[in-house]
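Note that this complex is displayed minus one protein chain, with the remaining chains in position.
Coming up: chain A.
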Amino acid sequence: MRATVGLMLSHGSVEPVMSRPDYEQNALHHSSLLVLLRGVGPSRARILQRAFEKVRRVNSIKVNDSSGNTRTIWVRFIHEHPVEHNDWGDFQTHRRLLGLVTIGKFDNQPELNELCRLHESLKVRYGSTLYESRAIFFGPDEPNGLETIGEEKSSTPRRLQDDYTTPSNFKSQAFFYREQDSCADLESRIGDFVSALFWVLESRRLERSREKAEKVSLLLAPFEKRDFVGLDMESRNNRKRCVGRVMKNLADLSLQAGLVDDALSLYHNANETLRTVGDSLWVGATEEGLCAASAMLLYPQMREIETLHRNSSLQEAGTSPLRHTPEKWRASDATKKVTTAPESTNGEVTVQQQQQQQRLTSNSSSCSSVSSLVTTANNSSASDTPTTSSTTTSSTSTISAAPLGGSQRNGELPGNILKAEEITNYYRKAIINYSKYRHAATIETEAALKASRICIEQNRPLDVAMFLQNILYINLSMSEPERVKRFEIITDLYQQIGYQRKAAFFQRLAALKHVQQGSQAPDWHQSYRLMLGSFTGYLLCLDPLEVVENAAGWPALQIDLVQSLITAARRLGHSALATRHMTFLLQTQWDNMSPTEQSEMAIQLQNLSAQCEGSPVPLVLENGTVIPPANLTDLPYCLDFQVKDLPPHLRPQRIKVAKADSGPFLFTPIHFNSVDRRDKKKDKNKIAFLWVQNDLSEVCVRLRNPLPFELTVTDMRLLTNGVVFESLPQTIVLQPHVPTYVPLHGTPIETGQLDLQGYSTHTLGVKSNCRLKHMRGRSFPPNYLVEVIPALPRIAVKTSLPQTATFSNMNSADIVVTSASLTLYNGESSSCTITITNESAILPLEYLEVNINSNVEQELQRKIFRIDEEALQAKLPVPPQGTIDFVVEVYAEADFVCPQPPSSVGHSSAPAAGDYSLMSGSGHASLPSRVGSPQHRRHEPQTSSFRSTMSGGQPSLAALSLQPEPSSIGSQFSQHIEAQVRLKYSGGEALTAGYCRQCAVSFNLELLPSAQITSWDVLPAEIASQFYLVLDISNLTAQEMSLNYTDNKNILIEAKESCRVPIPVDRCSLEQVCAARAAEVAENLERELCFRTQLLSFNDALGKLCSEHIAERVKINWLLTGTDIKGMASLRGIVLSQSMVDLTAVSPLQWSISFQDTPVQPHSELVCTVGQRALLSIQLTNDSMQPLKNLVLSIKFYQDYLNGMENYNLETRVAFSGPNRIAIPILEKQEQTQHTCSVIFFTPGRFKAGIECTTNPQQQQQQQQQKKPTSARFCPSATNVVEGQLEMFSSSYDEQQAHVWKFIPPIEVTVVEQ
């Protein structure tokens, strides 16, 4: 007895006065023999697991009874059995423990002795009801070596029981096995054991059945003992009661002994009998018995469920495939109809259908369990061939894994069986009957559970709910653990009928009960497990992504549940879990919380994570549950995610290569290599620009802190996929509710495609991976793809010039890395050295392309900037960290000549005015033959000397002066030129891939005005091969300027002053003129043919030619005295009027003049006497390539007073014989013409003779013919022109211009007195 108590204590089960409910019981257990299967000795459950399995597999045997019928005997193995449950054995015999099997492991004799003692003590403990017991002992493996084992096994296996002996007081039968033994005969031995039990039971049954009705004693439930004290046991009622109870007892025994039919009728009878005497408790028992017996026949599969359940539970708890079968049944009402078929005659069919149904479910739902397969195999064979079971079985007993009562089921069902829907009613009645007795609460609870299990089988969830509901109201005084157990079992049953929400409710209750206040040993572990289990009921799951996705369920309850879970995890000391769940809560329920709750939770999370940091890795619980990572993707809230391009000067560009020839067509609809380009366009998340390997790249994220306090985010990095990327951590402090831009940097290490998925944060003590695809409510693509190209070199650029203070506003100013500023006077030259350093550590600079962009025209730009490209290319490649430099030559190119006004007024008036001046004869002292001048003059003091004596308000040509046009200001004021020296460079792999970088040096050039040619004229020189270019040059600088205008002539000009300089220049040779003419003719021809545009006049070409001629020959060097600033002004762009051109170019007419038969030499003194006839002979030769037409030769004598006045009115002093105006209609090439006249001077003096030849345009002649020849514009001599020749001339463009060719210098005649 002491041992028993010791055992009880060791198992820690203090038995309550009332028996504990057996929550696992179902209706079919009424028919089983109860056997205690217990492991004894030191716990070695794992080792003995196999033995337990084998024993448990023998859950039924078939026995041939004395009359030859086959009976199926069921066994129920249990692990624990409160002794006082045996007291209820009279009330319901299946509560009585009939057998005992212990399994133990020993290594030596003392251990074996201990095992035997434990077995014996158990026997003593359950001695009152025990029929039989067995002990299974596992001894040590054979001590001998391996080879000897083989020998001995082949000869005579050494038996364990030979080595070890059980103590003398050990009376039970024992089986000995080696530890590694396969225990092949264990199952048959257990079968024998069960049949032994059966025979004892059978004998009891027979004993009971033979009892005389008058002699039977009253069977009592344990609590009834006092009730019947002092009652007349012999009364008629009591007799009936006795009989009824015995009959009920016999029915129980019959049921256990496999005589279901007998049991049914006995139950019916007992029910009748007992009802008449109002023995409610026992009536209830009979009703329950009836239900059990009926269920046994109707739902044999319930046993299988149990078996399956038990087996599968070993593998994985809670995920038994059969758990969800009720859901399937719910889906198909077919089964239900079959089950509730009212006709008892259809019973057989019903059962068979059901059986098949079951087979289907078991087949489909659980293939994992071996025993289930065996079961179904047996099942089908038994049902198909009912007779085989009896023929194949041995006379004593057969062992089968889980055979079904095939013979009975295939026979006619007994007529008194309860119909499916009656079972519920009977259970209800039984429960009502039990409920009348306070002490029968346990029985009532169990009955309700059995009933609900039957209802689950029948697919009547509402009845299940009703029975389960009822359990809660049974007033059963029990310990807290029991109460929790009750909730758990209710949970389990609700889950079986698919009532997830109900199940979750009770699961949560159970979880709370585990840890409720006042509890001695709060079991946080269980509580945690149950809380986690109730997730599904509240439509939660562990993965936050899924929860956010579904957005279903009752937020308030979900928050409560997760909070309880956090508490449990914290109390468990599992702070990693607590942190994880808190993160989960914040992530999933953020929107369902008020701002205060949000900040509270955030602070809680911070506190929790202080103990254990959260990180985005799955956590695995002891039971194998995986808690997926929870990320705070929206804390801080990402508003914007921008992938940034590299800075402009580091941005990779394609090196432009000459386009491959793709055929003769400019456009082709066939895309040769653009297929992939099109695909890229579809890729919305594809970034258009490129990143460069080993270059720091940036992504800009705009974050908002939704919490009311400062949020520190540390270790913020980019999350990438694809090529290796080194992210730089970033730490930021976010102010509440203020959107903040956060740059995230990193360096791609490899080339290829980089997949930007989001960023990782570390905030509130939790590391999170915030992926774009998980950020909801914003239109982010799931990722961004950036192409990373091979590394490019980097350069640093320096210039030798000071930097500019201002930034240029030229386009693509962003690529400028440095700047240079320079101030130059027009015409000055300078240079700038640009130094390039290759900054990269490994890459050489192999490619460098320099070009210049500026805000001036290309042509001008080319004159200003010059770079020696070849010298530069020769310096390549630049090794890493190496340096090269090159020089940019800068020349301050400017227009030194005042530009011509756009109006062409001068053109038409020039010849006419020229004629006037000729006629008026007013001369100028210094400009003796002033016939043309540029139309544009400036108002300056000097110009006033060009006074004209002309009358009639005609604008004087010489003084013709216009206000400078606004457009011409440029040359007089400082001018700004902005330019960029653009450097394209590359090297290494990137060069082969065709990429380069571009940077630029910005040049800010200020051009100050220096010398300016304000006006100019051409004068005939003393010799015919030269002419004088007379320039008015003003010094626009603020300093004195020394001007060198010919080889040896210098002049000093004060600041802002101007002066006039004559420069002798060689005339433009006739060959050049001819060439120009030929080119012009050809061009005109072409134009006429092809374009029919306006024809160029020869004079334009000639003027240009002369202008260039002058520009080429005349260089004016200037020097600012006192400084070393010097420069050169060119006359490029000088515009010459027609008469100037005539002077500039060599005349096509060759003059040879003789006076008094002596040829006139330049500057020769001619003397003649008054009144004497002097002969003047003029011979003209056409030296040009063309005939000259319409020439007028005129001779005029005048007196030059050398004071600017010239007197042409010499009628009284000189007389001509012969015309002084001669028209020469045409002068062919190389043709000569001679004109001779005589002159008589009347007075002595100095006379000059102006001899010139003019041509008149043809059109004017035409006009002349039509109009009156009085017009001032016409030359009076034009009447001489022969009209018939007009057509001839029309082809020559040259003739359209008026030309004046003079004989230079004028003849000077000194007339002396005789």
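Simple rule for what comes next: a contact is a pair of C-beta atoms (placed from the backbone, for glycine too) under 8 Å apart; a residue touches a chain by one contact, two chains touch by 3 or more; residues count from 1.
In this section, contacts and distances are computed from a predicted model.
Enquirer: Missing chain, UniProt name, options "Phosphatidylinositol glycan anchor biosynthesis class H", "RNA polymerase Rpb4/RPC9 core domain-containing protein", "Ubiquitin-related modifier 1 homolog" or "Probable trafficking protein particle complex subunit 2": which is it?
Expert: The record names the chain that does not appear here as "Probable trafficking protein particle complex subunit 2".
Enquirer: In the full complex, which of A:Val124, A:Cys183, A:Ile432 or A:Ala465 touches the chain missing from this view?
Expert: From the options A:Val124, A:Cys183, A:Ile432 or A:Ala465, the contact with the absent chain belongs to A:Ala465.
Enquirer: Taking the full complex into account, find the residue in A:Glu53, A:Asp185, A:Glu272 or A:Asp560 that is in contact with the omitted chain.
Expert: Final answer for the missing-chain contact: A:Asp560.
Enquirer: From the list A:Ile432, A:Leu539 or A:Ala1223, which touches the chain that is not on show?
Expert: Result: among the candidates, A:Leu539 touches the missing chain.
Enquirer: Tell me which of A:Phe106, A:Tyr499, A:Tyr759 or A:Tyr1028 is the one touching the absent chain.
Expert: A:Tyr499
Enquirer: Can you list where chain A touches the absent chain?
Expert: On the chain A side, contact with the omitted chain comes from 461-462, 465, 469, 472, 494, 499-502, 504-506, 508, 538-539, 550-557, 560.
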